[in-house]
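Pasting in a structure now, in structure tokens, and then I'll have a few things to ask.
Note that one protein chain of the assembly has been removed; the remaining protein chains are unaltered in position.
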Amino acid sequence: MTRLQRKHYINNGYGALSWFLTLDHKRIALLYLITATLFFALGGAFAIAIRLELLTPAGDMVQSETYNKMFTMHGIIMVFFFLIPAIPAVLGNFLLPIMIGARDMAFPKLNLASWYIYMLGGLFTFVAMALGGVDTGWTFYTPYSSTYANSQVIITALGVFITGFSSILTGLNFLVTIHTMRAPGMSWFRLPLFVWAHYAASLIMVLGTPVVSITIILVALERLFHLGIFDPALGGDPILFQHLFWFYSHPAVYIMILPAMGVMSELIATFSRKRIFGYSFVASSSLAIAVLGFLVWGHHMFVSGQSMYAGLVFSILSFLVAIPSAIKVFNWLATLFRGSISLQTPMIYAFGFIGLFTIGGLTGLFLACLAVDVHVHDTYFIVAHFHYIMVGGVIMAYLGGIHYWWPKITGRMYPEWWGKFSAVVIFIGFNLTFLPQFVVGYLGMPRRYHFYPEEFQILNVLSTAGASILGIGYMIPLFYLVWSLRYGKVAGPNPWNAKGLEWTIPSPPPTENFDGTPEVTEEAYNYGTNHA
Amino acid sequence: MNSKFPLFPEAASSFAHHVDTLYFFLIALSVFFSVLIFGLVLFFAFRYKRKPNAEDPKPMLGDLRLELTWSIIPLLITMVIFVWGGLLYYHQLTPPANAQEIFGIGKQWMWKFYHPEGRNEINELHVPVGRPTKVILTSEDVLHDLFIPAFRTKMDVLPGRYTQIWFTPTKTGTYHLFCAEYCGTKHADMKGTVTVMSPLEYQGWLNGELGQDRMDKTGKELFKQFACQTCHQDQSLSRGPSLTGVYDSMVLLNNGKTVKADADYLRESILKPKAKIVQGYDAIMPTYKGQISEEQLIQIIEYIKSLKEPQKEVN
Partner (left out) sequence: MSTHTHAHQFDTPQQQHQATRLGMWAFLITEVMLFSGMFVAYILYRTWYPEAFIEGSSHLDVMLGTINTLVLISSSFTMVLAVHAAAEGKKQAIQKNLVLTLVLGLVFLGIKAVEYSHKFHDHLVPGPNFAHEGIHGGHLQLFYSLYFAMTGTHAFHMIIGMGLLVYLFIRAGKGAFNKDHTAVELVGLYWHFVDLVWIFLFPLLYLLGRHL
């Protein structure tokens, strides 16, 4: 280390205010990183409590009311406060401007405001918890949420509503930044696939989130002022609520998974030292997923009482979403083919993603398939499926991305052995937790059950045992990453010898990212050009 | 429910095996693709492991034929699953005309079932083996969902309207019955058993409780109590349309449309009489909303259902 400290975004200003009033996208990303990790820990604590309760068939650890509040808070915190912001608000925020050669986001103040709005939403959720919690499930189905529930629905709804605006503003910032802030030479088809994926996800944030916001507000108005828009007693339709809710909440899964797929493309290119095979197909499949994702919400409602013909239409559209997802996976495989593959930590996470996402995606076919969905809907089969995608897939990619860009973010390397070890522990723990849930789901165990018939116990014990391994797996990186901040090897600007603008600048990057506006002269992932 | 550690649910309805076959097909497909993808990932990882000081491999930009291959093959496979699943779904949702009807009401946190013969039960459902059975469902409060894993079927239960579920039990025995739509504090307690009996036993069970009137008889009394017969008479000059033979028939409305007079239609006509007016009649019927319970509604509907032949009608 040189004695003369270079100025970079971390040492450019000290003290709490320099962080809480920062307009630097990289610092804001770190604010998100820390708070999202705290939310993840809290959501995880609820998950552990749920799994412990389900060790025995009887509801012997907590009251039913408490149990219902636990799974509701687990869902709300994980979905709205961790999974949706995780990759976009942390990695996207940090990298997106750098990857396109910009000094910052288009709207730095808005960016900081997004974080404060997110925190305010979190505050409402905490207040709701302090006042006794909420027990509607994260789905807020009416008329239970609007009329019958006896818990803090309004405050929680406001929390979700507020957080939604954080997501909208982040998406809006990304869209405008990608459209208007690209460096000279950075044409659309030179963008890293990470940026394409975030572009597609931002479209969903901007178009979908307002719908769920107004829907949740209508529920709150129904509780507050008796504006009974979904109230069956007035002729209102609880199924309309489900349509409006899933119109956002299904695409919300793509807000989570698309950025994860973007991370994947970066990892696979770098660690096989090859341009992503079929770049334009991978890029456009992101857009295809975003568009198709808006047309499939009704597959959450095959047995809701909606018409059979609606069921058929939503089923066929849901199958169509499988195609762009398959295109991505096969193109990654083709990228590996004849690559120069090094199995460093981020790549192990990437392989973990492919494994979990493949299982999650294939079991998605079971649910798009009408007749099978009738049986497994609202059972643990669903629970297992969406955890494979939203938790298995997304967190694998998130951690893979964190490990890949950690040297860039902090300037330090982490211990490689521990990195690989944690990836393997998480992969094993995850499968042990959620594979048994597919079985117990097909057996008929409904979700959101505080107690259950005895014959489901062994599978639940297996799942809880797996969860304990998974929990440890998620905790390991926390320790060695924090350790690396002080004791890790200094990384240098490009420890992976990777392509991409973020690797052309020092680690940690200077506040203004680049000395001058960079000029882009080559395609993304321009590996192996010495052959040409 | 015999084994202590089952890995697969019992199959006790006519379509259970069909669903299972499709399920196994999907599992086979999933295993095939998982093994293919994992296998290739691991194979490539070792086959193309980076050698020290190796040059970067030649770039491969893409190949349209390959892209088309791995788009079209999954598309074809998913379309097969769609058609297969869709046909079976149609079957799961379409009860045969001769299905026996039972009524079910869900409320926080119990199930009540009403057999037309007059026997009611709570958190238990008795059905005869081999006979198509349709359960007409409604809720008194929030959403519920009647789920019978052994029959491989479920259906949401909604306040304010009827939904239905049907099955033909194929095996006698006792099976789980769950509420599968989260409905509040004791959601997990809203469960019971389905007992499939031989037709003879079922007949005996139906007659087992003395002093119960048939549903249509109770319904008839309600019909009088609410003074429905003041208007709904079998005479051509009556102010309301005759109800004889109306159940499951097609009714012509004053807007020129025809609707099927199923349970949902009758329910709506009692609670929201202005919604659909039979051609040739005036919209003069008052609403019975708030005056009539879900239970009384299904009893009256059962009575209307029984009005098949004009000569049967007493009055």
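Letters A and B name the chains as they come in the text, with residue numbers starting at 1 for each one.
Please note the rule applied: contacts are C-beta pairs under 8 Å (C-beta built on N, C-alpha and C of every residue); 3 or more make two chains touch, one makes a residue touch a chain.
Remember, predicted model here, so these are calculated numbers, not experimental data.
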{"item": "Contacting the left-out chain in the complete assembly, out of B:H17, B:R47, B:R239 or B:K289", "value": "B:K289"}
{"item": "From A:L175, A:I458 or A:V520, residue that would touch the chain that is not displayed", "value": "A:L175"}
{"item": "Of A:I48, A:L120, A:L221 or A:L343, the one touching the omitted chain in the full complex", "value": "A:L221"}
{"item": "Among A:G43, A:G75 or A:G236, the residue in touch with the chain that has been omitted", "value": "A:G236"}
{"item": "Footprint left on chain A by the chain that the document does not show", "value": "97, 102-108, 110, 168, 172-173, 175-177, 179-181, 206-211, 213-215, 218, 221-222, 225-229, 231, 233-237, 240, 243-244, 512, 517"}
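One rule holds in what follows: only the chains that are shown with their structure count from here on.
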{"item": "Euclidean distance of C-alpha centroids - chain A vs chain B, Å", "value": "35"}
{"item": "Residue ranges of chain A touching chain B (in the complex, touch as defined)", "value": "59, 64-65, 68, 135, 137, 139, 141, 143-144, 147-149, 232-233, 235, 238-239, 272-275, 277-281, 302-305, 308, 311-312, 315-316, 319-320, 322-323, 326-327, 329-331, 333-343, 351, 354-355, 358-359, 362-363, 365-366, 368-375, 377-379, 439, 442-444, 446-455, 458, 526-532"}
{"item": "Touching residues on chain B, where the partner in the complex is chain A", "value": "1, 3-9, 15, 18-19, 22-23, 26, 29-30, 33-34, 37-38, 40-41, 44-45, 48-51, 54-63, 66-67, 70-71, 74-75, 78-79, 81-82, 84-94, 108, 141-143, 145, 147, 149-150, 152-156, 158-161, 163, 176, 178-189, 272"}
